[in-house]
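A single structure is presented below for examination.
Of the protein chains in this complex, one is absent; all others appear in place.
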Amino acid sequence: MATTTMSDFRVDPVSGFKIHRTANTLVKANAFAAVVFLLVGGLFGLGVALTRMPGVQLLKPEMFYMFLTAHGIIALMVWIIFFEIAVLYFLGAHVLNSRLATPRWAWLQFWLMIIGAAMTAVAILQGGSSVMMTSYPPLTAAPHFYLGLILFAVGALIGCFVFLGTLVIAKEEKTYGEGSLPLVVFGGVTACIIAIFTIASGALILIPTFLWSLGLISHIDPMMYRIVWWAFGHSSQQINVVTHISIWYLIAALVFGAKPMSEKVSRGAFLLYILFLQFGSVHHLLSDPGLSSAWKIFNTSYMIYLAVLASLIHGLTVPGSIEVAQRKKGMDTGMFTWIRKAPWGNPVFSGMFLSLIGFGFIGGITGVVMSVEQINMIIHNTMYLPGHFHGTVVAGTTMAFMAVTYWLIPVVFQRKIALAGVAKLQPYIFSLGSFVFSIALMGAGTMGVQRRSADMFFAGQPLAYEYPEIAKGMMSIGEIFGVVMAVGAVMFIVVVLASIFAGERIPEGSAPWPKVEDADVVAEKSGKKHIGIGGFEAPGTFVFAMILFVTIVLYYFINFKYLSTIWTLS
Amino acid sequence: MSESTSSSTKPHVMQRILEDNSLLLFLAVVIPTVFYMLWGIMEVLSIPLAK
Partner (left out) sequence: MGTSYTPPTNPDWWREPIERTELLWIVLAFAWCVFMFGWMIGWHWIGNQNMNNEAYKTTPEAYSKKVADMQAQYAVRKDEATGEDVVAPPPGSDVYLAGMQWQWRPILELQKGKSYRIHLSSLDVVHGFSLQPENINFQAYPGYEQVFTATPNKSGTFAIACGEYCGGGDAFGHHTMLGRIYVKE
């Protein structure tokens, strides 16, 4: 029905994407909002870090709990979901050379999310809603705390359907040629589908809770609340995982001319996510009473760990695709030449690879181990939790989002990256901060330090308890690197704002960097037939994967050994 | 390298499943709703009263 003219589109000369101008504006709006909320959420996080740092303890408890609630919601929900909507519109429209379906609904999505986020932020800052991101009843927040989250969720849901509608249009208008959706867009479909389950669950629980806060419903059962809330709370983390994996594949292709090692394997892995990833919501209820071990074990394993298998698969196929591309382009000597000669000075690549390592080794391994039904007892609600999830959401997802932003700014905002020296360094600083922060906090957690606590010293309490000295040391180190992480985030935000507002403009039709050749094309031209060693096309990646494998196995049994020394429980 | 396929060969059934976004959405919503949410809620509802 809508007719488009040539001037509605422009062509990006490097990627070849036909970019629809209205779609582009929406990508820009959502991405910009995301970065602003990252700054706000990050500043609240800095307040938290400086309070949990022994010897500093910046904020008094009441203020700390308010900051912690704000940090949780703004960083984990608002920054990330705004960015994910921008990514979905980019994948659905730009990558498919299509216009965006129903831009009016997309703008509704944007404004609902802005208003919702602002409303909840105001409720938190007014002081009566320090209930943490999880807002468990019987703790009560102000009604507009819940209403803001509901509006935000409705907006995000609309965005999901705008994306799916865009795919329908793109297929009908044949904007991307024949055949299946590109892999990264299929990843977007996976993320979007999971998001729909996630948000529907959120609405299912937050709407009654909102009504309860108004006094219209008399009671919210706290166990029911947690079961349903975590269908929203943990599944939203799965949206993050799927999105950042799609971004990894995208960056591998954009920077190296890489292609998926096997469409079947990568898409099959996404299918395992679609079917089983949401079971992970149970991870937060493993230490809960009255729920059977059968239900816990079935769900916590994501169905015989099939969704974990999917993550392990992507963990090999993403770097594997880079190795194959590098080998095809001539870097075929030895085990690791391909990675040594990778463009470590390019923040798009370095951020992506650091994200892969951080998510795999720090976030992923600890996630699998701590979600074992029995091991959960020795980590539940300790500092191990924030340590783990900064390994996944910050070292993993946020770093990947930052990396792709360095590529998106020239393409979407048509500006060169300003302060390139800062940009080059940023992924390293941010990753260093988040890696050590995560590991140190997990260390403190294994020694019992409790989470969401304003004062780990139990100052002045008659029944005083003191954590081991090492635990205090770990908190000190961890929070210092938390500050480093904040510095890394500020570096990113400064580069983004400087580039968007003052970066050198890129005239339409001109390329900000040279085109990256397809690895297959290069191999064909040079006549290279075989790559790799002994019939393995990606032996270096296989070695890395085996290092990960051995680490998981060792860590798994170390934890069971530790578990076997505590009081016997049955 | 790959088996030659005539233009009349349909895509593999798995490929057709993976190309069917509506089916995938249905599975992604129904499966966790049943195995995680409904099963879990049923268990909470069957917690007996304390003596």
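Before moving on, here are some points about what is shown:
Each chain gets a letter, A and B, in the order it is written, and its residues are counted from 1.
Note that contacts are C-beta pairs under 8 Å (C-beta built on N, C-alpha and C of every residue); 3 or more make two chains touch, one makes a residue touch a chain.
Owing to the predicted nature of the structure, the values given are computational and were not obtained by experimental measurement.
In the complete complex, the hidden chain is touched by one of A:19, A:223, A:274 or A:475, namely A:223. Across A:71, A:244 or A:380, the single residue that touches the chain missing here is A:380.
Note on the undisplayed chain: of the listed residues A:111, A:513 or A:549, the one touching it is A:549. Hidden from this view is one chain, which touches chain B at 1-3, 5, 9, 11-12, 14-15, 18, 47-51. Taking the complete complex into account, residues 15, 60-62, 65, 95, 130-132, 136, 138-139, 176-185, 221-223, 226, 249-250, 252-254, 257-265, 267, 285-293, 297, 300-301, 304-306, 308-309, 312-313, 316-317, 320-321, 368, 372-374, 377-382, 446-448, 450-456, 458-465, 467-468, 518, 520-521, 532, 535-539, 541-542, 545, 549, 552-553, 556, 560, 563-564, 566-570 of chain A touch the chain not shown.
One rule holds for everything that comes next: only the chains that are shown with their structure count from here on.
If each chain is reduced to the centroid of its CA atoms, chain A and chain B end up 23 Å from each other. Contacts from chain A toward chain B in the complex involve residues 164, 167, 180-181, 186, 189-190, 193-194, 196-197, 200-201, 221, 223-224, 227-228, 231, 235, 264, 267-268, 271, 274-276, 278-279, 281-282, 285, 289-292, 295, 298-299.
Within the complex formed with chain A, the residues of chain B that make contact are 14-15, 17-19, 21, 24-25, 27-29, 31-33, 35-37, 39-41, 43-44, 47.
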